[in-house]
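If you scroll down you'll find the structure; I have some questions about it.
Every protein chain except one is present and positioned as in the full complex.
And then chain A:
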Amino acid sequence: MPTAVPIRFLLGDELCEPGGFDPHTTVLEWLRGRADRRGTKEGCAEGDCGACTVAVGERRGETVRYRAFNACILPLAALDGKQLLTVEDLAEAPRPGAALHPVQQAMVDTHGAQCGFCTPGFVMSLFTLHHRHRNEPDRPVNRSVIDRVLAGNLCRCTGYAPIVRAARRSVDAAGPDRFEQQAGRTAQRLAALERGDDARFTHDGVTWAAPRSLAALLEWLRECPDARMVAGATDVGLWVTKQLQRFETLLYVGEVEELRRVELTAPDGPLEIGAAVRYSDALDLLSAHYPGMREMLLRLGAEQVRNAGTIGGNIANGSPIGDMPPALIALGARLVLARAGAEGGIETREIDLEDFFIEYGRQDLRPGECVARVRLPLPRPDQYYSVYKISKRFVQDISALCGAFHVRLDGERVADARIAYGGMAGVPRRARAAEQALLGQVWSEDAIEHAREAMADDFEPLSDWRASSSYRMLAARNLLRRFWLESASGAPQRLVVGA
């Protein structure tokens, strides 16, 4: 192994090189332990309650962009080259009488804290809203924006109303805070932390490596085919905090330049999305090309999860209930897989995304291979496309089922139909019988009824805590009806979340 290249980051204003830590260490564990910052709380240790929310600053040219993350599942080593802000950083000084940050003051003024345990997390989420509003003053901060920013923060005391008031008040009252005033300088300091080499270190027999190129990543994979790849850690984090799993090598893909690109290779497509592209970075582009995907993307996880989670991760982990696979399969996505080739080269192969999922827990992934990118055809004007997510709670919930519908008409008749579901089988899967029932038929209620019946041949869903088998089947059929109603009427036939 090459010599260690330790990670370093800014903790508030201080340069920090923690050194000597197990690569499994989460930001939260480190903050509350060695960093002696106990303002950040653990509510669930699985990225679902937001009590541990911190802001992570990344350089964007001359300035810094802050985003919310769940510290409980964020590997400390993933902070390399970034700035970490916690609740202790916001006020002028962490002592009574010191001037509060506008979001803190607003939370006091609106009685936004009762027991106070979730409060530091809310404060940090509100801080990122405040920051974004200062940087993009033209984007309105309406209730749905506030809801989106707060979706990943659970409060059991207040009923949220005062926190929403605090969000509005803090944005109204916004002047430049000291982070904005220092943004140029902070960006310079972060630029100084950037480097050409790959961060890597070993502690107690556990190795962390963060290659910066696909070739380097694949080289690591060739040498350690059992390395645990880590992207957003929104799944891997839980294996560590809940199942207490340990890995010999953690291979972080978040710095691999080629995997973070989103690009149109030609004007008429396809759209190529790197496997390490985070939801937050793909959301606007995907929504622009595929408006039918937008609502699902906004309901997938919450801000903290979308800031960390990657599209490649959602595919590679092979979950039967991930929301991206059905959405992409319905579009006819292709998957590019890569592994180290001869003489330092890269060997790739391309498959239909649906073929990647062989059965529950098993994917078409060869030793040393990784998911590199998704290739998406651009939409055509004669097609309808929608993705519908059904969950117990409207936002920030794992789907009971997710249906993606893609139909192209030739005149009145269905020329092409691709229907894919998550949550209906051990893998994300197309409803082939339903599709067949539609092909060549007039796009009508009759055809829909036949397709709904045909779906009995497609799925035998499970019953579990998210939904019973009968609900899944009924809702899956009804979603097809919803799709038809919406395509026929041109108007939403569902509960519309805020724009």
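Structure notes:
FYI, contacts are C-beta pairs under 8 Å (C-beta built on N, C-alpha and C of every residue); 3 or more make two chains touch, one makes a residue touch a chain; residues count from 1.
Here is the rule we use: contacts and distances are computed from a predicted model.
Of "Xanthine dehydrogenase molybdopterin binding subunit", "Dimethylsulfoxide reductase subunit B", "GAF and ANTAR domain-containing protein" or "Peptide/nickel transport system permease protein", only "Xanthine dehydrogenase molybdopterin binding subunit" is the UniProt protein name of the chain excluded from the display.
The residue touching the chain not shown here, chosen from A:Pro23, A:Pro120 or A:Gly422, is A:Pro120.
Screening A:Cys16, A:Cys44, A:Leu285 or A:Leu378 against the full complex identifies A:Cys44 as the residue touching the chain left out.
Shown as candidates are A:Arg34, A:His111, A:Arg349 or A:Arg380; the residue that touches the absent chain is A:His111.
Taking the complete complex into account, residues 32, 37-46, 48-49, 51, 86-88, 90-91, 94-96, 98, 100, 104-105, 107-109, 111-120, 123, 143-144, 146-148, 150-151, 153-164, 242, 244, 388, 390-398, 400, 464-468, 470-471, 474-475, 478-479, 481-482, 485, 493-495, 497-498 of chain A touch the chain not shown.
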